[in-house]
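Apart from one protein chain that is not included, each protein chain of the complex appears where it belongs.
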Amino acid sequence: MRTEFSIEQLQNAGLAEMESILRKCVHCGFCNATCPTYRLTGDELDGPRGRIYLMKDMLEHGSKPVSEVVRHIDRCLSCLSCTSTCPSGVDYMHLVDHSRAYIEKRYTRSLFDRFYRALLANVLPSPDRFRTLIRLAKLLSWCRPLLPSTVSASIKLAVNSQISTGQAHAGSVFKTNKQKRGTVALLQGCAQQVIGKHINDATIRILNRSGFDVHILNENECCAAIEHHLGKEQRALERIKTNLKSWASQLPQFDALISNASGCGTMLKDYGHLLKSDPEYSSLASLVSGKTKDICEFLHENESLVFSTPRNNKITYQNPCSMQHGQRLSKQPLSLLEQAGYKIESLPDSHICCGSAGTYNILQSDLAEKLGQQKTQQLESTGADIIASGNLGCMTQLQQYSGLPLVHTIELLDWASSGPTPMALNKNF
Amino acid sequence: MRMPIPDATIIANRQQLIDKLSTFLTSKQIVIDKTTLRAYESDGLTAYQQRPLLVVLPENTAQVSEILRICCEMNVNVVPRGAGTSLSGGALPLEDGIVLAMGKFNRILDIDYDNRCVVAQSGVTNLAITQAVENRGFYYAPDPSSQIACSIGGNVSENSGGVHCLKYGLTTNNILGVELVLMTGEVIRLGGKYMDPEGYDLLGVITGSEGLLGVVTEVTVKILQAPQCVRAMLLGFPDNESAGQCVAEIIAKGIIPAGIEMMDELAIHASENFCHAGYPLDCQALLIVEIDGPQAEVDELIQVIRDIGKSRGSQYFKVSSSDEERLRIWAGRKAAFPALGDISPDYYCMDGTIPRKQLSRVLTKMTELSKHYGLRVANVFHAGDGNLHPLILFDANKDDEMEKAEEFGADILRLCVEVGGVLSGEHGIGVEKRDLMPDYFSEHDLNQQQRLKCAFDPNGTLNPGKMFPTLHRCAELGKLHVHKGKLPFPELPRF
Partner (left out) sequence: MQETLLPENQDQFAELARFCLSEKKSLAISGNNSKSGFGYSVQADIDASMSACTGIIEYDPAELVMRARAGTTLNEIKTVLTEQQQQLAFEPETMSALYSNSREDTIAGVFASNLSGSRRFQAGSARDHLLGFNAINGRAELYKSGGNVIKNVTGYDLSKLICGSWGTLSVLTELSFKVLPAPAVIVTAILDDLNTEKALGLLSTLATSPLHASGLALLPGGIKSALESNVTQANCTSLIRFEGSRTSVDARLREFQTSYASQMSVSLLEQDESLQIWKALSSASPVAYHPVIMKLSIPPSLALRMSQLLNEIGNCNWYLDAAGAWFWLGLETTKAVENINRFRSSLAEENGSAILYKAPDEIKNKVGIYSPAQVTLESLRLRIKESFDPANIFNPGRLDYQK
């Protein structure tokens, strides 16, 4: 597509990269068809092609973003379904990330929005604060109807979440009692350690069982995805650098950095790109990105798991966007689940987002709710008894709508290889 | 390319129009903001852009009817838009016109297996129809490469084809009925769940009318039972000629494959890069031939085609071994245009049809033209029906390349006409080929078509500036000039 950047603009490396992304788009519109928000509203402005156009216009003019444009960029889930669809290889992710940062810098949101976004950016990445906030939210649940939609949505999510007890400490090491095949590091995830510790436990068990020692990585709270997606570019970069610094010395001993929350995995895999022109951190960042593996990806590659207690439950698999579109992993989890004996009911529109999308189900609660309901209806229409997923965010989102148990893939794999019954199944299975 | 001069009064009345529309549409259904309006300024043909007066997103037929009635009353132009994938600029907006975007018409209304049809709102995508019925083994036959995104209403308006239309026909052969809103706001229904409607075939003439005759709000399409067995073959050739001869011979043998497509080297590489379908990268020309039907017939024909290929010097042959592989082969072909976006920032997709026997002449001439203009051209070709898609690769950021590409394109289309072909096989005339119409049609031919337009839209406010190079007023066209005639030739033989 034709672009209109000036020569001066193109001297800026960031803009030059955006221009090369934009030029690849041929405006074919294929991506609209698989964009969850376009499918809901049928408005070009809520589809990737329209958003690309709006971003192009905004960046070319270097102007202050107008509220209508911001509204439509905000409504993007960053699910990257469009990227999977695009035959022309348009790198939508980096375009929208750049634009979010651009908007954050130049656009003044309403006072409430600013406050709330800042709150999210400050609380979610910090397990301690997050824990406190959930407790608070649970107390406040009675007044939900009186609150603005964003707050109300957050409370609803909190009410549906269980705070995990006990904690694995950064730096702890879980040794394998099988023949050792290697050493990996596990990323606990900021929110996950608060409300999804059982997932980490299952991951550790499974890795140990497969012959890997597991080191709990000191994450300095978060991988930076939350700030990054809120457009808080500077803070995200700082956090990434802090992470890199604190991991630097340990890195060489790990065969892989394991992520079991696909949102975080996608972020880590992008560290290399984000810091590619940083003289100090670029090589470290790309080392991290190169070593990062989703747990399913890792297990699939290593073929080391023995399913000693295979299961035959009917499940359906909700592939998180960050997994299937962000990391392009679709076959691996399915194939592992199949090997574990599960009967997989195929899910219609499996490429469409459930509406969770990081902080999206808080900030864009109306669209998120529609997507959540749609997804739930489809999941339930498969006739499966269990919903499997690979990302805590999706599970929390869907829990609001579905009566079916939501279980992390890794818990199911653990269960089928002599691990305990997954928490969500305890009651009925 | 020049568009009709915008009417300043209409532009001046913008606010009044917004007020009227706001009485029955929500704010989310009217795009007013000038920055966001820009996202609507092009369809699948980015060479031309125009910011519309407004974009309106109706939700039901009653709203469409009311919008059109108001526009008719205020003499505001209306440009219907489906998914905006047109490659001929059919949905290019007008400065003094609203874009009527049908994106909210995205529900399938009725799946009727007993009557082998589906009723869908016009904004439903082509692929969604097939997806809705495939679990029962049915599908909707026309499959434009853009099927993932393009709307069924857009398909009706463009009479879209696809890679399977040699055997299964174009849109016009696969629809049974539509609900149509005329520019006056009147709603009519044409056809239904049966085959032969009474009276003039209005359904037939609506199909392919490029949004100039009415706004399609609902479509009834035929669905077919999937064949028992389907196999796709890849045949690689060292040059275009042998591939072309192979196609001719297959058809001369009385075989009508379900699909028969040809790609040249550039297109092979770009598509393979996206879909990893296993296309042979060392061939100059690739044929994808699909055969469907009863198992025994398919097996028999694969053998025949393989032999024909061999006798024409094919250097590569492969048959799909699973449905998954077959679909991947097609995914590559269907993504061929945009996949070229990866090797060239812009492309200009041509769409002429030629008598197949002229293929090598046209290709040779095209190579010469490519040298002349200094622009690369990739070829994707519905080989069975002679529909060429030369994609001229260019860089719109470079000063004169856009103009060169346009001229190159026009030369190709003139060449198609010269060898007995036509300007467009499936993408429509739109604005892109509008000014070439006189190269194919005489004034009488065009006038007759415009008079038909007048019968539907006497004020000419529905999608003006498309299809016809000159706009005549209906009153002027309708005048009957009677010349003195004589009863010809008394010597005429009689009973």
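Chains here go by letter, A and B, matching the order in which they are written, and residues are numbered from 1 within each.
One rule holds for everything that comes next: a contact is a pair of C-beta atoms (placed from the backbone, for glycine too) under 8 Å apart; a residue touches a chain by one contact, two chains touch by 3 or more.
Keep in mind that this is a model prediction, so the values were computed, not measured.
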- Query: Which shown chains does the hidden chain touch?
  - Reply: B
- Note on the structure: The listed residue (B:Arg107, B:Lys357 or B:Lys398) that touches the chain absent from the view is B:Lys357
- Full-complex touch with the removed chain, picking from B:Thr9, B:Ser22, B:Gln228 or B:Ser311, is B:Gln228
- Residue among B:Val118, B:Ile148 or B:Leu182 that touches the chain left out of view: B:Leu182
- Task: Identify the residue among B:Pro197, B:Pro238, B:Pro280 or B:Gly313 that touches the chain left out of the display.
- Result: B:Pro197
- Message: For review purposes, identify every residue of subunit B that touches the missing chain, sorted by number.
- Response: 112-116, 138, 158-159, 161, 165-166, 169-170, 172-173, 177, 182, 186-189, 192-205, 207-209, 225-228, 248, 251-252, 254-256, 293-297, 300, 353-357, 382, 385-387, 420-429, 433, 437, 440-442, 444-449, 451-456, 467, 478, 480-489, 492-495
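Keep in mind that, in the parts below, only the chains that are shown with their structure count from here on.
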- Query: subunit A to subunit B: how many Å between their CA centres?
  - Reply: 39
- Which part of subunit B faces subunit A closely enough to touch in the complex? 28, 31, 33, 35-36, 38-44, 46, 55, 57, 83-85, 101-106, 123, 125, 127, 131, 146, 148-150, 274-275, 335, 337-342, 345-347, 396-397, 402
- Message: With touch defined as at the start, can you tell me which subunit A residues reach subunit B in the complex?
- Response: 1-3, 23-34, 38-39, 41-45, 49-51, 53-54, 57-58, 66, 68-69, 72, 85-90, 348
